[in-house]
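Left out: one protein chain. Kept in place: all the others.
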Amino acid sequence: MANCATLGDKLMSPEEAVRRFIKDGDMIALGGFTVNRNPMVIGREIIRQGKKDLHLVMHSHGQAMDLLVGAGCVARLELAYGGTGRFAPTGIRFRKAVQSGQVKVEDYSNFHMSLRFLAGSLNLPYIPCRSGFASDVLQQWGFGPELRGTGKIPRDKAIIGQNPFAQEDDPVVLLPALNPDVALVHAQYVGDDGTVRIKGLTFLDVEQAKSADRVIVTCEEIVPAHTLREDPDQNTLPPFLIDAVVPTPYGAHPTACHYFYDYDPRHLNYYRAVAGDDDGFRRYLDEWVYALDSQEAYLTKVGAADLINIRANTKVGYAPGLDRR
Amino acid sequence: MANCATLGDKLMSPEEAVRRFIKDGDMIALGGFTVNRNPMVIGREIIRQGKKDLHLVMHSHGQAMDLLVGAGCVARLELAYGGTGRFAPTGIRFRKAVQSGQVKVEDYSNFHMSLRFLAGSLNLPYIPCRSGFASDVLQQWGFGPELRGTGKIPRDKAIIGQNPFAQEDDPVVLLPALNPDVALVHAQYVGDDGTVRIKGLTFLDVEQAKSADRVIVTCEEIVPAHTLREDPDQNTLPPFLIDAVVPTPYGAHPTACHYFYDYDPRHLNYYRAVAGDDDGFRRYLDEWVYALDSQEAYLTKVGAADLINIRANTKVGYAPGLDRR
Amino acid sequence: MSTTYTDKEIMALAAGRLVSNGDILFAGTGLSMLAATVAKRVHAPQAVVFFETGGIDPTLEELPLAVADPRVMTGTCMNSGLIDAFSLLIHRRLRTIAFLGAAQIDPYGNINSTCLGDYQKPRVRFPGCGGACDAMSQAFGVIIFMQQEKKRFVEKVDYISSPGWLTGGDARAKAGFKRGGPFAVVTNQGVMRFHEQTKRMYLHEYYPGVSPQAIADNCGFALDVGRAREAQAPSEVELKILREEVDPCRLILGPLPA
Partner (left out) sequence: MSTTYTDKEIMALAAGRLVSNGDILFAGTGLSMLAATVAKRVHAPQAVVFFETGGIDPTLEELPLAVADPRVMTGTCMNSGLIDAFSLLIHRRLRTIAFLGAAQIDPYGNINSTCLGDYQKPRVRFPGCGGACDAMSQAFGVIIFMQQEKKRFVEKVDYISSPGWLTGGDARAKAGFKRGGPFAVVTNQGVMRFHEQTKRMYLHEYYPGVSPQAIADNCGFALDVGRAREAQAPSEVELKILREEVDPCRLILGPLPA
């Protein structure tokens, strides 16, 4: 085991990370993408601590989003896509919450959201692009005037402007930067100096972390810093942007974590089967969130057979031959 | 040796790459930074082919820039910094050419140039930032009205605008995107499928390559693609953005190439000693550029002693203990 | 002897035939994965498949079930992230072709993957536009998969998630788009295209055994079927590759034909 002591007071439990760094009403950027590297441990802890009125910002999510929405922690979302691919083409609790008016949604495209986080990470107030002219994505505003211009929500969802360098008419879409209160990242490795390494696709985790006021990183392993610093080209975030480091083996389960484990089709299918029904979902929360006070308890419930089943082949990064029906 | 045949007609000599992809008047983005990974082989070949009226765009350069300017190939530059650090705090021929009016310079900052290439790489027409308000970098325009608005040079160097999302006065600097005709990149590795891997800092090479109409990559080694695809997190550019792959061992000499060789202090000091004098510089060009028709001839002239001297330690990436005075 | 095939099989093959060798394919999952993969194996070996998540040219020894499936990160020429992926999708040098699906489509190829009913109080919420809005805005071209149903081919979509030819004619260019737009709609009955000038959808091909009128009847707006011709039936080679190499477990293809 690496020398975690040098992480100092950044090393903490999920309970402490959520208690110290997330408060009701916060704008939270979820790392990962649909069925991959979702910050599930922090998501479940947020539910256990009963956080309310959260404002989720993301591109395409995902299991953590659906769970947080279903548990009633979320009041507002800005996103491009809510689902988990074939396991739930539309997020099950997300759909219900939108249809019932339980949450307010502001739709953007994935490129829009990517650029908004990029702008936030570069301290740019806004960013122009050419996606979505004349679409309802830009013309319909999900957040009403009572929300617009309050807190971190800009007065305008987007503005159609002009390219000031063009000689002729050249419209552009102007998008406001995003600077969430908290970014949640699940990584494979954190060095005992706080250096973060994500393997496989980084999605938008880097831009999300850089754009946020606070960053919580859960990880599969804490490793000696020198092992990461021997090939620093591969590292993802520097220590001084990270507020909390939370070691959580299988921390993204039931979503995947490249080179560690695949997504868990059995769990995702089970979730789909029960989550559509309000009672079924309540039982799911009771069994899989409230009744379990630690990742150890959670993994015990998942069971060794499942964990071995989804274990990633160390060369290809996923679980070849996994029954994914 | 890898199976270069699969690179097809992308694999070529420096002579062919320059002849086919660079023409008089082109806007060329130089990869690398001051004393690191300068595209020296292509630079010398451009001089040998007598290309004229080039327009160089870059952030901080560098040995290739100084040589091209000195050889009279360059009419215009947009840059933030022209020099090689301690070896030439101001580029020697660059200084002379600016002072004599031989070249026109448009100054920007490094972040300005970085954002301009980023915007070009993302197909954004312009990008806002908050660098350089009230500075002469924005207020003094090096390119006169006879150049502005022609070819790829936007009518305005920069525009002071307003953040349209702000409720109050919030000025922003608007910078035009850059989309050069050609980007020159020197990489450590190219796979025999055309995949590019740069080790060490990538500087702005990725954004420059993505923003350009054509991309020429010189490399230390052509390697079997599967060796790069076994860890694709480390790769830098996909094959389909590359027009020419030019294998050139020591292709960045006398600048450095991480894990392969250090910069060559003897050569850089020699350059400084002779380049300040017009006759001395002419002799340098004769001896080191015009008289040598291949990289093999060039390296023979550099000599085995020098090449061994600057050889990088394979663990730290540079040449420890190298006499750099 | 006539070969039997399922709707999904002929859809994947019909879309795959629209791919040119060297195209850069922006794939989702489901049918688009099959179309892209079968095209690569049949006639466009140099086509490159990439995903909005950042995986470029994966080996795809197993089919991914989501664009963030770890299977899109293996054997790629590059793993990056969304910013990089979209920089390729919209790259002006590249002939990028995107495969999309939707809940509704209108005569000008505008699609809805966001909601039915009023956006503020939707009767049915779908996942949202994802990267489809960006592909329709800035890819070189787009191929759309649809079920041929009246409720999906509608005069006016409830919400334009991803802009096609807007109101037709030069509306798209006037709105600010520099290139792109949908060029084909592949359904379980045939393939539609868009009129060169008016940009209104028309029937281009009907599958063997399907009548143009049946397609018009399954379309919620007036569909010109006058230019339609019969599509080539899937060849045995195409079906063999699709079934044995592309989706041997039939994760996406579903049951074999009866």
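In order of appearance the chains are A, B and C, and numbering begins at 1 in each one.
Just so we're on the same page, a residue touches a chain if its C-beta (ideal position, glycine included) is under 8 Å from a C-beta of that chain, and two chains touch if they have at least 3 such contacts.
Note that the coordinates shown come from a computational prediction; the quantities given were computed from them, not determined experimentally.
The missing chain, though absent from the view, touches A, B when the full complex is examined. The hidden chain makes contact, of the residues B:I22, B:M40 or B:V206, with B:V206. Remark: the omitted chain is touched by one listed residue; of B:G142, B:P164, B:P249 or B:G276 this is B:G142.
Residue-wise, the contact with the chain that is not shown comes from A:T195, picked out of A:T195, A:T218, A:T255 or A:Q295.
Within the full complex, the residue among B:P39, B:G132 or B:P154 touching the omitted chain is B:G132.
On the side of chain B, the interface with the absent chain consists of residues 32-36, 59-60, 79-87, 89-91, 94-95, 98-99, 101, 107, 109-112, 114-115, 118, 130-137, 140, 142, 170-173, 200-207, 256, 258, 262-263, 312, 316-318, 320, 324-325, using the contact rule stated above. The chain not displayed touches chain A at residues 121-123, 191, 193-195, 210, 213, 225, 228-229, 232-233, 235-241.
Please note the rule applied: only the chains that are shown with their structure count from here on.
Per-chain CA centroids place chain B at a distance of 40 Å from chain C. Mean C-alpha positions place chain A and chain C at a centre distance of 28 Å. Chain centres here are Cα means. That of chain A falls 38 Å from that of chain B. Among the residues of chain A, those touching two or more other chains are numbered 115, 130, 170, 172, 200.
Residues of chain C in contact with two or more other chains: 73, 75, 79, 83, 86, 90, 138.
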